[in-house]
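As you look at this complex, bear in mind that one protein chain is not there, while each of the others sits in place.
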Amino acid sequence: MSILLTKDTRAIVQGATGRIGQVQTRWMLEYGTKIVAGVTPGQGGSTVHGVPVYDNVAEAVEKEGANATVLFVPARFAKSAVLESIDAGLKLIVAVPEHIPVHDSMELRAAARAKGTWLIGPNTPGIISPGIGKLGIMPGNMFQPGRIGVISRSGTLAYEVAGYINDAGFGESTLVGIGGDPVIGPDIPDILAEFEKDPETDAVVLVGEIGGSAEEEAAGYIAQMKKPVVAYIAGRTAPPGRRMGHAGASIRAGQGTVADKSRALSEAGALVAQAIADIPRLLESKLK
Amino acid sequence: MSILLTKDTRAIVQGATGRIGQVQTRWMLEYGTKIVAGVTPGQGGSTVHGVPVYDNVAEAVEKEGANATVLFVPARFAKSAVLESIDAGLKLIVAVPEHIPVHDSMELRAAARAKGTWLIGPNTPGIISPGIGKLGIMPGNMFQPGRIGVISRSGTLAYEVAGYINDAGFGESTLVGIGGDPVIGPDIPDILAEFEKDPETDAVVLVGEIGGSAEEEAAGYIAQMKKPVVAYIAGRTAPPGRRMGHAGASIRAGQGTVADKSRALSEAGALVAQAIADIPRLLESKLK
Amino acid sequence: MRLLEYQGKEILRRHGVATPQGLVATTPEQAREAAVKLGPAVVKVQIPTGGRGKAGGIKVADSPEEAAQRAAELLGATIKGFEVETLLVEEKAALEQELYLGITIANRHGVAVLMFCASGGMDIEEVAAKTPELVHKMEIPPGRKLEEYEARNLIRKAGFTGKTLVQIATIATKLYQCFCEYDLVVAEINPLGILADGRVVAADCKMEVDDNALFRHSEFGSDGDQIRDPLAREAKDIGVTYVKLDGDIGIIASGAGLGMNTMDLIQEKGHRPANFLETGGGITRELMRRAVQLVAKHEQVRGIIVNLYGGVNPLVAAAEGVVDGVEALPERLPVVVKALGNQQEEAQAVLKAAGIPVVNSVRTEDAVAELVRQLEGRSA
Partner (left out) sequence: MRLLEYQGKEILRRHGVATPQGLVATTPEQAREAAVKLGPAVVKVQIPTGGRGKAGGIKVADSPEEAAQRAAELLGATIKGFEVETLLVEEKAALEQELYLGITIANRHGVAVLMFCASGGMDIEEVAAKTPELVHKMEIPPGRKLEEYEARNLIRKAGFTGKTLVQIATIATKLYQCFCEYDLVVAEINPLGILADGRVVAADCKMEVDDNALFRHSEFGSDGDQIRDPLAREAKDIGVTYVKLDGDIGIIASGAGLGMNTMDLIQEKGHRPANFLETGGGITRELMRRAVQLVAKHEQVRGIIVNLYGGVNPLVAAAEGVVDGVEALPERLPVVVKALGNQQEEAQAVLKAAGIPVVNSVRTEDAVAELVRQLEGRSA
């Protein structure tokens, strides 16, 4: 099994007819993902790699039974596209675009929560359940089916972590890139809870970054989990006060350092890796 | 007993320090109404006829236990004042002002319903429970305590109807002016339901007007009521297509005539008075 | 306040909705110049009401000279009760298809309603009455914008897809922006036209601004400016609602329902109302004085009934205003007053002292009876 993206997921691609949307649609199809429709207003009636394109999400839901979406629309159109999918009743929305205005993200987060919709991102590589499918831009060849759940604020660093997990012989049940923006849809505890109840996940790896307080706030939930959690926080040597990356990872007023986050996570019972290379050993200490 | 405005009602006056607010506060106090505070932002700390004035509704609720409000603020400030009272948790809001923009009224109606608040008006004479109190501008001397509930779209015409009811020896439990504007807070069935379950109301008189479809839509509820309903619709001789009055009573495209409304109400089991003078006789036919 | 077509179209263009090219003309020469720029044109009278096409207010002009000639005919003419002062000269756009797009308020539910119909150019109320299945509607809850996908979901029910669907939906969201931004109670594009090249344009535009919200929109001036009838204009100025009727008894009532009831009772007695006048809530001495004089200006008025309940303001001031008004009349008319509520004794005393008959009863029929008695005594 897997979380969020499962065998029952029938996804649409919003912006499937764009340059990036076409390439990504092909790669997701090649990975085996059930992509049942594309949606681009004004392009209804065309096809992308054999997938029918509709003008509206509601039509894709009616005709193809879609229940999830992944977005490759320009940032300025993302808000409208996500609202459309929330309203159409989709339960999983993967918002890949970066550079979405934060005021838009605030509205989207609120709208998704009000409707009980999973909004992953914005600014996320997406979600992959190895062997089942992927909604997003992560390269499929970096992952292997297995029983480790992965949650990551960082995009590409999660691929690297998956590599170490694979090399150690574990593989991933599902990897969720929650999004690197300041305001995103998911709270880490929400996803931890999904892994906690997933019978095919044995442990969770949490990949954090300096800045903000998401990891600290997750500690409260980790303390009450039965499954082991291994955490790694990137940015040990980042200089305070500088913004590291487009999405704004930075240490502000002495808060959000690797030390702060590591301490909070350790106290909650998570095993904190000092380097990515330590993650497999820590997993083995709990699982073997 | 009475509905909405009862012995437990502790009301504030929003706009109590204005010219009209001061006069009306005095008249409501003289009638015996429990007016516990005035609210005018910026006038906190003053008094009106011995009633303390606060800057904010929330403060009046905290300090005086207010649970209702009547508004005498200029139309352009009414929206903000009503939203404040909804948010402060007041359960009865009487919006007297006329000329409130209809877009504001739409927002207010939606906000009140979302919070389960009774919004009476806008453009209402208010509500009076004879012998208990009044929130609004109706002259207290026109009403007598009794067991007839009155619901009226029209303001002053309701006073006239009350006069006939009094002369026939009945008196009123509560009279509710629902408001003469196109968009108002209450739906007639909501208020009928309150009268239906009020042990001290024996029958209801509904005073309607040409235009709209409020009376027709109320018929569905009247059909299932146990208590008798007597209805009168003003505007028998009004010429079609002309707007009769500031609030927009008019017969449009052959709809909303006295005949339409009378037919719907009759079919639902209401007794329809051809003239106000007939109302007492129809009440007597059911109650004596 | 009903905006003129060209005002509505200016607003639409500012919001990015395409319209045919057009120029406003107030002289035949301007109409000629406009037609020189535009080519074959349509000359349309700008009056604040519908149905001007059937009333001869829209003319085709294939040459600039013809445009000037049509303009000369139309300017100054009276169409549907309005003297024509302004024309819109517009390029003759060949519409491949005419659609209807409109927004209004569903009063009972307190929400805006977006309406779309693939058959435009007709009266939408008639279409809705005859073939309701062709009029697609959706409610828009207050306090938020209309998203394009919502409009698309509505409009595709009428069978539109692709770029046409997207264009219409975009126009719908912009029309709703206008609806909210300008406090409109009606916003209609009828017809919304599809051109041969696929572009969608607003071929006509009806916008009505909520009179109560004009304080937020000083750009429109007062809606009194549109009123041509001098009695109606004066009523607006006083702050009362006045509807001229063709009977002989003037009515002043403090409330619409009370006024209509008074009308009903007058007719029952075999007379007919000369007007309906409703004072609204805040009666002052000055308002009452002017209201009495306004009602008396109707050439057929033989008597006046004043039917008041004290409400917002003290009733004494109203009584004094009635006295002022009656005493300033060029010739004495029978006037009967019924005035109840707060301060009714003082108010009645003021009236009696001025010799004005007062009916101290809650029954309007008694006041009507008293006025009829006086009129019959007078004519006898």
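Lettered A, B and C in written order, each chain numbered from 1.
In this section, a residue touches a chain if its C-beta (ideal position, glycine included) is under 8 Å from a C-beta of that chain, and two chains touch if they have at least 3 such contacts.
Model, not experiment: these values are computed from the prediction.
Student: For the full complex, which residue in B:S80, B:Q224, B:S266 or B:S285 touches the chain that was left out?
Tutor: The missing chain is touched by B:S80.
Student: For the chain that's not shown, point to the residue among A:I100, A:L175 or A:L206 touching it.
Tutor: Considering the complete complex, A:I100 is the one touching the chain left out.
Student: Of the listed residues B:E59, B:D167 or B:D190, which contacts the missing chain in the full complex?
Tutor: Only one listed residue reaches the unshown chain, and that is B:E59.
Student: Residue by residue, what part of subunit A touches the chain that was omitted?
Tutor: Looking at subunit A, the ones touching the missing chain are residues 20, 23-24, 27, 75-76, 96, 98-107, 109-110, 123, 125, 137-142, 152-160, 162-164, 166-167, 180, 182-184, 187, 207, 209-210, 212-214, 217, 234-239, 242-247, 249, 253, 275-277.
Student: Counting contacts across the full complex, list the positions on subunit B that touch the omitted chain.
Tutor: 41-45, 55-59, 80, 83-84, 87
In this text, only the chains that are shown with their structure count from here on.
Student: How big is the gap, in whole Å, between where the Cα atoms of subunit A centre and where those of subunit B centre?
Tutor: The mean C-alpha positions of subunit A and subunit B differ by 54 Å.
Student: From the mean C-alpha coordinate of subunit B to that of subunit C, what's the distance rounded to whole Å?
Tutor: So the centroids are 27 Å from each other.
Student: Mind pulling the subunit C residues that touch 2 or more other chains?
Tutor: Expected reply: no residues.
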